[in-house]
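Only one protein chain is missing from this complex, and each of the others stays in its spot.
The block that comes next holds chain A.
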Amino acid sequence: MILQVENPVVEVHDLTVSYDRKPVLWGIDLTLPAGALVGVIGPNGAGKSTLIKAMMDLLPAGSGYVRIFDKPIGQVRNRISYVPQRESVDWDFPASVFDVVLMGRYGKLGLFKRPRKADKDAAMEALQKVGMQGFANRQISQLSGGQQQRVFLARALAQNADIYFMDEPFAGVDIATETAIIELLRTMREQGKTVIVVHHDLQSATEYFDWVVLLNLRLVASGPTEKILTQQLLEQTYGGKLTVLTKVGELLKKQEFPSRER
């Protein structure tokens, strides 16, 4: 079931991405609505990260195109933000928490300009939003996993973008951080931002997202959460993966997919 929307913020048309000439994403066709919390869900190796990277043109697409705000991505870079996987950077890098969050302002500053007071204020405000203002001068190697994730989130917030791509922001973080992040995402949705989140936990997915993209090398489904997280579609997505299937089974036994909470 692939539902399309009118006036999408993201439009992906016939997207194929290959590594080493071996396709890892096939013919993805989807549209995403504005102001939604979108979950990209699927088993390991399903191409979830690849999909959001290809959407941002960080990976070359074999075919197809992506339009964001109805424009080619090159024209809307300043409205896009990205929260990469935590493990993708070296946390022993000689930088403070504040240095990293201030990076969120670099795109808007442009070449040769140094961050001004307004940029520093914005970075500090972003740190406050994630509850890390007391850590501004802390060296980044001294942070816990959850704190690292909050710093990455603060950097994205400092950008004040319109659309956010987040790669596994809930992976390996403590409960407090997870709650703080989801609260923040909901606030962002209320402000009309679109947030696209790669997520691997089915249980929380029903509660967190209003739109779900089910992926397993091909696009299995895309639509409002309550229509998409069904037994049939989940089996199609996770089919053949035994351990995951039992998890799905347990989930389905409960037969409770509460309609999303606000």
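Things to note:
One rule holds for everything that comes next: contacts are C-beta pairs under 8 Å (C-beta built on N, C-alpha and C of every residue); 3 or more make two chains touch, one makes a residue touch a chain; residues count from 1.
Methods note: contacts and distances are computed from a predicted model.
When the unshown chain is looked up in UniProt, the name that turns up among "Spermidine/putrescine transport system permease protein PotB", "Ribulose bisphosphate carboxylase large chain", "Iron ABC transporter" or "Winged helix-turn-helix domain-containing protein" is "Iron ABC transporter". The omitted chain makes contact with just one of the residues A:3, A:34 or A:89: A:89.
Only one of A:29, A:99, A:125 or A:235 touches the chain withheld from this view, namely A:99.
Shown as candidates are A:35, A:62, A:107 or A:172; the residue that touches the absent chain is A:107. Touching the chain that is not shown, out of A:15, A:80 or A:188: A:80 (per the contact rule at the top). The set of chain A residues touching the chain not shown comprises 20, 53, 56, 58, 74, 77-78, 80-82, 84, 88-90, 93-96, 99-100, 103, 106-107, 109, 111-112, 114-115, 131, 134-135, 138-139, 141-142, 155, 159, 165.
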